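Excluded from the complex is one protein chain; the other protein chains are retained at their positions.
Chain IDs A, B and C follow the sequence of writing; residue 1 opens each chain.
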Amino acid sequence: MHIGIIGLGRMGANMRSRLRQHDIDVTGYDTNPAVSDVGSLAELVEVLPAPRVVWVMVPSGPVTDGVVADLADLLDAGDLVINGGNSRYTDDLAYGETLGAGGVRFVDAGVSGGVWGDRYGYGLMVGGADEDVERAMPVFDALRPEGPREEGFSHVGPVAAGHYAKMVHNGVEYALMQAYAEGYELLAKRTDLVTDVEATFAGWQRGTVVRSWLLELLVRALQQDPELDEIKGYVEDSGEGRWTVDEAIDQAVPVPTIAAAIFARFVSRQDDSPAMRAVASLRNQFGGHAVKPAEE
Amino acid sequence: MHIGIIGLGRMGANMRSRLRQHDIDVTGYDTNPAVSDVGSLAELVEVLPAPRVVWVMVPSGPVTDGVVADLADLLDAGDLVINGGNSRYTDDLAYGETLGAGGVRFVDAGVSGGVWGDRYGYGLMVGGADEDVERAMPVFDALRPEGPREEGFSHVGPVAAGHYAKMVHNGVEYALMQAYAEGYELLAKRTDLVTDVEATFAGWQRGTVVRSWLLELLVRALQQDPELDEIKGYVEDSGEGRWTVDEAIDQAVPVPTIAAAIFARFVSRQDDSPAMRAVASLRNQFGGHAVKPAEE
Amino acid sequence: MHIGIIGLGRMGANMRSRLRQHDIDVTGYDTNPAVSDVGSLAELVEVLPAPRVVWVMVPSGPVTDGVVADLADLLDAGDLVINGGNSRYTDDLAYGETLGAGGVRFVDAGVSGGVWGDRYGYGLMVGGADEDVERAMPVFDALRPEGPREEGFSHVGPVAAGHYAKMVHNGVEYALMQAYAEGYELLAKRTDLVTDVEATFAGWQRGTVVRSWLLELLVRALQQDPELDEIKGYVEDSGEGRWTVDEAIDQAVPVPTIAAAIFARFVSRQDDSPAMRAVASLRNQFGGHAVKPAEE
Partner (left out) sequence: MHIGIIGLGRMGANMRSRLRQHDIDVTGYDTNPAVSDVGSLAELVEVLPAPRVVWVMVPSGPVTDGVVADLADLLDAGDLVINGGNSRYTDDLAYGETLGAGGVRFVDAGVSGGVWGDRYGYGLMVGGADEDVERAMPVFDALRPEGPREEGFSHVGPVAAGHYAKMVHNGVEYALMQAYAEGYELLAKRTDLVTDVEATFAGWQRGTVVRSWLLELLVRALQQDPELDEIKGYVEDSGEGRWTVDEAIDQAVPVPTIAAAIFARFVSRQDDSPAMRAVASLRNQFGGHAVKPAEE
């Protein structure tokens, strides 16, 4: 099999290498000529055998929009585009239509695993028609982890379903991380009782109900920085957690832990909370409670 | 009527003055001789006409414990102690027993209104036997706001019920303050739309569903400090909110907004959140996401 | 002054009557001829003196979209449209553009007060240009409550600002209601301590920190139904709370109490929670905990 990959950032480049190790021919295209195998998108399309399979791995939003628009022009009916980036699932519906107008097939693939995927394989959640997913299966089999296919890959449903599942996956991930983090703070607070926080988390890795990969990563982080004092409690978010809450609100699904995890990140990025200034002002008004003046 | 007040801090002193304005004779005792009317607790007990009525207005916990123990020694059967401090309702159960062993009667009174109570009267929530509450009614009528008694006073139930209601009152208060504060942040964030946050809140004082005394205080705070930039978003808590959550947990009552309000205060007091350092570390581990190093 | 009102449902009809009591001439149009003063929108436009002022009071979304489109056709440059319905603020931006293309001016007005507004006046939050807001001031003065204008009316900012403020108002309102409701459940749970829940809430109406109009409504509800057992704990939401959370997510503003209030409503409408079935299943899997079989 011979496929194209568009976008050779860290993820795309890792995937190219993993696919090649699994005997898939890959031609990569990137706007950065230093990493690109070809000089242009048109050239990429030219070198691929028809019907073509193209994996898109570029930033979600406008960049993906542009690549899909270009591919709609360049590809032929029967070619297949797989969107492996972190697109919002509603965007995939539009991509499917844009490409489908010219008979180009479309599959969306949510990809999990981060920088570890190169070593262990990527968890894949895929949306699209049966025959399109089937056609791309050698690619999915090369990218997914070792072991039974159904434990690291799922064909979730029609186009957009893959990124829908990935969005939910990430919302859950936010809440899982926050849960361990709350446990960390509770353990770290009682230095009179918990003499070694890292050892305590390490001991949770086998036999307990809370064992998980995230736990193993937390142990690894604590081994490198036992007090976590080389890092600031400032946490970005990449959008998918927000989309999950938006979707939950639309669907009237209560998601208190996912929302709490997002809000905790928002707060972590504030130097001083406007809301808490309002609460402090109120306390001051009704109770004459002492307040902390803002620093000069 | 002639009563004793023990504890002449800001609240106790204000109450003494309000009671005297309402033609109640008051003898006050405080460990600070500069404000005390008598030299000792024993002297206070001596000057009060039997059966005595004594209002205790000292810090909750050990100080109140000590005063109640002393009163149990000094008072006679048929005397009445009213605990107006912010005690945990479970403490009142113990006080009732300690005093009751010698036939001394006991009533607990939750008091709301803060520093404004001196001017407008105090909202009162009272627990105790009917005859004891009835005996103290002239005191309650003097302390409570103008208007119908039942709108600023309630006899909630037996001993401890007054402070139980006050605890719930304060838990609700925390959540109300947090609600307005979230609204404040949302309004203040969109400077492109909301050109005058203070005027917006001011306009909510009549006719809207959210009009309240807390809203009026927020308007007052904004009039004094329109950007709330003379204050830090650092908020203490006085214990009653915590008790409310503890009680809710014991009673299996879901209190998501009250708990959220308490947690927001906890976070506001942290320079850097240990939990969020854990989340940042986790992101770093799985995604190679850039992190902010802790500052030197 | 002579204005038109489009939409004579409960709110629109009440407003027509309140405006007339304040010596504003009003011609109302509704698709229901039984309540309409004129036979068509065109006729309404015809009878109004130029430059015209038209208050739109129809359901938000497609219905308002349609009315605005019709008015863009019928009105002349210099006429003024005020959107008093519960539109999402982003819709107002579009309305302003649609109407502005033909020189028609536009103001959005968030209206609070519910069914009580007819008696007490409506809290108003308005967005638009200074001269447009000024032109409509007699209408706002007639609709708003007695008392100082700035306590029941605010000119929040440019077009869309009025409904932005109204959206935030409603988000806050959701959280306030939830806060009192949690307090209600805590008080009602301890029948051993709180012998009269209604009297306890009634006693909070004067002097306490939590006094508010919502509290007065809760007292009123408890007077009519002391155990609240004539009503089901099933709560709809009208959209504005959802928009508030969506906006907060977009703006990275933490809104834990507003979100908790929305989620509590979502849960209240579920016969059986899918999420909690998942938790019950998990407990069953790892602990062999007894579970409740679904009922036949």
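Throughout what follows, a residue touches a chain if its C-beta (ideal position, glycine included) is under 8 Å from a C-beta of that chain, and two chains touch if they have at least 3 such contacts.
This is a predicted model, so every value here is computed, not measured.
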Would you indicate which residue among A:Ile82, A:Val235, A:Ile258 or A:Ala275 is in contact with the undisplayed chain?
A:Ile258
The listed residue (C:Val63, C:Met137 or C:Leu217) that touches the chain absent from the view is C:Leu217
Which residue among A:Gly28, A:Gly84 or A:Gly127 touches the omitted chain?
A:Gly127
Per the whole complex, from B:Leu74, B:Val107, B:Val209 or B:Leu228 the residue touching the absent chain is B:Val209
Since one chain isn't shown, list which residues of chain A touch it in the complete complex.
89, 112-114, 117, 120-125, 127, 144-147, 150-158, 160-161, 164-165, 168-169, 171-173, 175-176, 178-180, 182-183, 185-187, 189-190, 192-196, 199-200, 202-215, 244, 247-248, 251, 253-258, 260-261, 263-264
What is the set of chain B residues that contact the non-displayed chain in the whole complex?
209, 242, 245-246, 249-250, 252-256, 259-260, 262-264, 266-267, 269, 273, 275, 286
Contacts from chain C to the absent chain lie at residues 10, 114-116, 177-178, 180-182, 184-185, 188-189, 214, 217-218, 220-222, 225, 228-236, 256, 264-265, 267-268, 272-289, 291-295
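Basically, only the chains that are shown with their structure count from here on.
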If you take the mean of the Cα atoms for each chain, which one ends up farthest from chain B?
A
Distance-wise, how many Å sit between the C-alpha centres of chain A and chain B, to the nearest whole number?
47
Dist(centroid_CA(chain B), centroid_CA(chain C)) in Å evaluates to 32
Could you say which residues in chain B touch two or more other chains, in rising order?
114, 178, 180, 182, 185, 189, 214, 256, 264
